[in-house]
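Of the protein chains in this complex, one is absent; all others appear in place.
Chains here go by letter, A, B and C, matching the order in which they are written, and residues are numbered from 1 within each.
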């Protein structure tokens, strides 16, 4: 069942799927059950309440689609928009590219604002478009909170500020796949209309739930959206929420139990502590990169991502070889550079259920690999820089004091 | 984590999700991993080859969508048909009803052939429609092989025969959700163009994979289909099959490992033996129903289903109460009567990973419940009828002889 | 990893090891951890407190030896007695025989009181021995509460009554392996000095913990016992209890977590309800045996066991063949007849995590097997007798009302 056995733990540092806590693995270790018994709706209702906390919303309505992030995208778009609708969308890396491709194939009129990969969404362009759109032809702004391919975090508060300044009614749709539950995400405060994430990211579950959260305004828009949809239709869910049975079709029962355990762990740690931990690990990674003398693919500090760091390698090195050697020699899984940065960057995912020593083990591995592929890094230098920082900011584990 | 603890095993006899073999639960008991490493494509390629065996196809192309049966339906339809296309669809129970609802919402021109619930698809009407459709306005026949709500199995060979007789080129789309891997399903022999099932049915996995298998003719049709689709688009899968990485987006890794284990068990038992076992358990159930003096919801023997039996209760009894008492008192999960047969029928699912004594325990439980709700069944009568049959036809377990 | 795969669940009806609840399997599904961290002593202390409840003692001191029931026996004997000590021990079946063998090999002077297999311990003989032992040469009474080989439950209250009547100071050592947590066991009320059980019996865990519980009098006796012992020595445990680290050597961490989960389930169901459930299942089994026209190996009702029923087959039938066929054909595991009753009896274990429909499935299986081996049982007769009783006494599941 394991074609590629290597001794010891696999060091999983792709920016998703991420490490699953043992508690969550245990919770999912079970037989199927009848989802029409009273147990599953009871479980579901609690989950729907609790999942709102990680979006920081009290007014949003969440949907737990048995799908992936790609499906969650489709649900966000087709429920709120109609074919031909003009949307402004930002192309800054592979995942925003894929979302835009989906938007185009769904027949929206996509106004693409492109930035160099490694830069954030160009919000000045957004502002000028919004400012000039007196007729409100722009129906939605679609933006990734965190571009997983380049490690770029966009400024969501700024988007809201622009919309507010010009009193523009465009819907605000956010891909939070590699941000929600790891970066500070404030759905209500930012007036996000649809936010979404996938279970295999910061929630640290297997793939299989696409969580979509809709604002009241988004729910209202859904009533008149003319995009064709059935599987991803919110209306069916809302109908079953009302009936109290919650599910228009069979849910992923295992993932529901897993989500329950995942949320329990997040709340036990404290959501703000989880976010702090991600900041800490992100900063530590960047300090290591700096110590190695390598460049962060992200061009400015304001866009630095606390969930994934894309690292540029010198031109004579193939970044894919870094990833390959990690896997073949050290049982380390790093993220490939994708598309425009293929061969040029590799990525360290530092999101989800992860702690300091896991990261330091990864950094030590990257150092050895860099030497293996001919980059003259000083061994221990990145680990030293990261740990000098970490040892001052890592808190005691509350349950153990 | 368990709101509704009851002592002993839960007796799961809904017609899906069904009991998961321990071997499969074990196989899924694992951490996430990088799906871009060579391991996952290697695993996937083997699965794609092996999964064809349960469809009995060598020419089909399978897709393992991270979705449910409802998503698999949508994938089958949107990849092969265009809005406005005329399709003939058979309404014979709740699941065919839901599929028709989807077909209509996807803007096909659905020619609904309705039968009384408890009867099979009216293939005489099909024949007359096909016969009279000289212009080939009918683009597809959509039919459930096995209607889960009423326990009715339709005659797929007959559908093919009709199409062949009139040399009609309509696509032949089959919902095999509660049949494939339990009933004899012959995709190639029957000339089925798209067949589909869900992981939580006879494959005995958790919910989360919608398996769709397309004939060469269906793949050809997909090239010109104008239905909007992205998540469910075969083209993206085909592109990544060619690239060798297999996945256009993150797969459900756990379910892939689970599917591997599930197929291994099915092949170890022997697919034909698995089908025989389902015949045996179906027949035994029907013998019990007869002994109880109750009516099978399925009106004729030719439609009897070997995966689920819907049982009609006398008018003064509420079938939902049968289900409720099973769950509340005996830790037994039976299937509710749905929609038109709500309150009138309850269902025993006898598909997937199940054996004779499990079924007899269920039958003994149903007998007690029937007495509880006021039906004067003779205790032991159904068990006696079923076991008189089973003891003559149950084979020795090959590995134990 | 599974040499003997058969479809569907294994029906486990040996009188131990018994079915493990899914919740317990989950709790044990984990990595190792450092047993010297504060976590394990904290867990252990709670377990030591809670485990007393299943012995119904407040004054006893429990020990969780990483061993089996055989080891627990050895611990009970070597800590309280010295070589040459006279003990009265009752031979009524295979397990009392094995314990007596151990007692003899440990060099005690064993005064064996033998009964026909199928009868209980002869307490009249005990009384006469106690009555005549004015010099108090008898140092201990050793008795199995429930003889697993014959399904005989001895009267513990009566033993205490005899000792009290004659003010005899003999220690009262009880093998509760197949009774504690299933039959009503009252350590304090009965003045039991050492009681013991194994994790794989009514506690429904894997094998690996021998639980021994010592009265203050037993602890006192341990101070002067001259039997050689190290691994099984209570003194080491008591020393580490005092130190607060609890363990003189590495414990079975997985089983401790499993025990925690097992006790949680028992307390959730309610210990008295657990005992009631065992009474119910025992009675139902005996009603089936009667309906089949077979004889219970246990000769009188006063000795009937609610955890295991040994069933005599007619002389022309080999009871081992009953067991073999169960396993080979129906995935049913029954208990063999042992030693004197080998070939003559087979056993149904009905203890631990088990419910009504599981038992009825087993009984239906036994009926088919009996026919297979040539006994003309009326199919359904035992199930009918059992379910006629069960349906009147099985309570609603509290969490589901």
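What we mean here is this: a residue touches a chain if its C-beta (ideal position, glycine included) is under 8 Å from a C-beta of that chain, and two chains touch if they have at least 3 such contacts.
None of these values were measured; they are calculated from a predicted model.
Shown chains touched by the missing chain in the whole complex: A, B, C.
When you scan C:107, C:161 or C:299 for touch with the missing chain, the hit is C:107. Chain A residues in contact with the hidden partner, per the touch definition given at the top, are 2-9, 11, 19, 23, 29, 265, 268-269, 274, 277, 327-332, 353-358, 360-365, 367-368, 371-372, 378-381, 383-385, 387-388, 390-391, 394-397, 399-401.
Chain C residues in contact with the hidden partner, per the touch definition given at the top, are 1-4, 10, 12, 14, 16-20, 25, 27-39, 42-43, 66-71, 74, 83, 101-102, 105-107, 198, 200, 206-208, 227-233, 248-255, 257, 260-261, 327, 333, 336. Remark: the residues of chain B touching the chain excluded from display are 22, 25-27, 29-31, 38, 400.
In this section, only the chains that are shown with their structure count from here on.
Summarising the inter-chain layout, the chain whose CA centre lies farthest from the centre of chain C is A. Measuring from the average of all protein CA coordinates, the nearest chain centre is that of B.
Distance between chain centres (mean CA atoms), chain A to chain C: 53 Å. Distance from the chain B centre to the chain C centre is 44 Å, each centre being the mean of its Cα atoms.
The set of chain C residues that touch two or more partner chains comprises 29, 400.
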